[in-house]
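Read the structure below first, then the notes.
One protein chain is absent from this view; the other protein chains keep their places.
The first chain written gets the first letter, and so on, giving A, B and C; residue counts start at 1 in each chain.
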Amino acid sequence: MIKRATDEIRPGMIVNLGIGLPTRVLDHLDANLAVCLHSENGIAGVGPSLSNNDADRNLIDAGGTYVSTLPGTSFFDSAVSFSLVRRGRLDLTVLGAFQVAANGDLANWKIPELFTPGPGGAIELAQKARRVVVLTTHQDKRGRSKIVKECSLPLTAAGCVDRIYTDMAVLDVTKKGIVLREIAEGLSVDEVVAATDATLIVPDTGVVTF
Amino acid sequence: MIKRATDEIRPGMIVNLGIGLPTRVLDHLDANLAVCLHSENGIAGVGPSLSNNDADRNLIDAGGTYVSTLPGTSFFDSAVSFSLVRRGRLDLTVLGAFQVAANGDLANWKIPELFTPGPGGAIELAQKARRVVVLTTHQDKRGRSKIVKECSLPLTAAGCVDRIYTDMAVLDVTKKGIVLREIAEGLSVDEVVAATDATLIVPDTGVVTF
Amino acid sequence: MIGADKTTSIEAAVSQIKDGNTVMIGGFGVPGTPFTLIEELVRQGQSGLTVIKNDSNMPGMGVDRLLENGQVAKLIVSHIGLNPNAVRMMNEKVLEVEFCAQGILAERIRCAGAGLHGFLTDIGIDTDLANDKTTTEIDGKTLLVEKALSADFALIHADRADPFGNLIYVGTARNFNPLMAMAADHTLAETETLVAVGDLRPEETHTPGPFVDGVVFLPKLSEYYGVVER
Partner (left out) sequence: MIGADKTTSIEAAVSQIKDGNTVMIGGFGVPGTPFTLIEELVRQGQSGLTVIKNDSNMPGMGVDRLLENGQVAKLIVSHIGLNPNAVRMMNEKVLEVEFCAQGILAERIRCAGAGLHGFLTDIGIDTDLANDKTTTEIDGKTLLVEKALSADFALIHADRADPFGNLIYVGTARNFNPLMAMAADHTLAETETLVAVGDLRPEETHTPGPFVDGVVFLPKLSEYYGVVER
């Protein structure tokens, strides 16, 4: 599914990859693709990640990975970094999720009483990137669907998600609801529908396998 | 009076000198005094002014004079420049005036229907510098007192002025009104009082000559 | 690779500006004013513009060229005292002028660049400039609501740039340029020197490339950029 999500990233884009799974999209990206990766701790032009041996102690991405620069990289403070996000200069963000709802609501910062890491940069990324894509396992560790009718967890942002990539499917959030676009090899449409809390729209034109 | 005003400037201060007469305070300042001159177009540490022959075309103060740098000078954008002013990092500003009122009101940006240069940085300097000193001729070109009971011109800032230096006198703005501190050599107290629209408080301790 | 090559001809860059657009123009006096972009705008003649700039330059140069060519409907500015033409046009009511305190003008532009909608301040609260503004309270203190000031285009002057749009300013030519570069829908920068991508250190860049849409190299500087004799 990570490889599948690389299609989102096109030449000339400014892109922010969230902490965790989304960052791993990098590993599958063509190194010659003319794309500018933004990290909210103050870089435009994040270069390949480095091992601890090669690391610069002052150069990490927002997830704490040691990274490098590229020709054209710039550093800036946290206010400029989020100015870039809120002013609409970010073409795409790929985020993780606790839950995504049928209307595009995203929850990924707070599980009350259990685990509240805090919002970090996710609220602004989700609200202001021109395109918001979620990359997540289809179900949580206890087998519950993360694609839900309505979010039970506190929201990160309302109606923000455009597309979801999971290990089971590729889904588009539309005004009519969530449309099943693709399913993983070896799965049937019925299996994906059964594994999903939200009602899925299966187009008459059929569903591709990835 | 310009020379007299140099006493305001003490070691360690951050100081902004307004366009016109106030800038000329520089000419009378000890070059070894440890003072940091701020100019609102984006410099802390304005160095001596330069002739056109020696000028750097990209280095002016807010009045358009070609200036130089000093060891320790920094350049910044206009937002940072006024952050410094509004955050209270400016110890002193010396400003020009159309009118100063008995309560410390200052008018120096607009003469309706006649001449409206605009406020420039004066509103923020007047409102936020820790000490606001006015350096001005005592009367305008038509012989009218600039030290008035109440400003008839639109205000730059209310109750902001601490002290006034003119060609006739040094005056402190206090809660009780304007106190005459010093008079220029060759003038009598009565002459200064007569040349002033605002009521002056003449202290029992007497008035010094400068 | 980091991204697109944004270098463009000055004709193509400026031709994106349409009649009635709002245009922010960097500079404080001569330093940082994009005279060449302005001259191209004079040549192309777009009209009914709202211009946002710190000052109106001096007669015969910069913004004054747009004023005398009748292209400006409204000027949002902090100071016009060095341009008698602007003062006269305002007094004759052929030019609408909106004055802002200089730092508030800078903040309104920055506010738009930061993707925020407005800010709250006590600056100007006892002046005429407060007359038509909404007020609100924080902790019992009355404050003016200042609105973010965006634009269709920003015209920027840089000392150095790379094709990705990373910009560096020198001396007091920085002023409003980095603020405006972030605030407009489309940011066009002219540059005295064009270097290869990778030739600017990541720490020294003042305006990051993602904010910039077009980079115009100036092979030659006109006399406008020189030391002003007065």
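The rule is simple: a contact is a pair of C-beta atoms (placed from the backbone, for glycine too) under 8 Å apart; a residue touches a chain by one contact, two chains touch by 3 or more.
Predicted model, so just to flag it, every value in this text is computed and none were measured.
Trainee: I'm checking contacts with the chain that's been left out. Which of B:12, B:143 or B:206 qualifies?
Mentor: The single option touching the absent chain is B:12.
Trainee: Of the listed residues C:42, C:120, C:194 or C:228, which contacts the missing chain in the full complex?
Mentor: C:120
Trainee: Going by the contact rule already stated, which one of A:78, A:152 or A:174 would touch the omitted chain in the full complex?
Mentor: Candidates A:78, A:152 or A:174; residue touching the omitted chain: A:78.
Trainee: Among B:57, B:89, B:131 or B:149, which residue is in touch with the absent chain?
Mentor: B:89
Trainee: Extract the touching residues of subunit B with respect to the undisplayed chain.
Mentor: Per the touch rule, subunit B residues meeting the hidden chain are 11-14, 32-36, 38, 43-45, 69-76, 79-80, 82-89, 128.
Trainee: In the complete complex, the non-displayed chain touches which residues of subunit C?
Mentor: Residues of subunit C in contact with the hidden chain: 107, 111, 114, 116-122, 136, 138, 141, 143, 145, 147, 168-171, 202-204.
Trainee: So which bits of subunit A touch the chain we can't see?
Mentor: Where subunit A meets the chain not shown: residues 39-43, 52, 55-62, 64, 66, 75-79, 81-83, 85-86, 110, 113, 115-124, 127-128, 154-158.
Heads up, the rule we're going with is that only the chains that are shown with their structure count from here on.
Trainee: By mean C-alpha position, what chain is farthest away from subunit B?
Mentor: Comparing chain centres, A lies farthest from subunit B.
Trainee: Find the geometric centre of each of subunit B and subunit C from their Cα atoms only, then give the gap between the two centres in Å, rounded to an integer.
Mentor: One centre to the other, that is 29 Å.
Trainee: Check each residue of subunit B and list the ones that touch at least two other chains.
Mentor: Where subunit B is concerned, no single residue meets two or more other chains.
Trainee: List, in ascending order, every residue of subunit C touching at least 2 other chains.
Mentor: none
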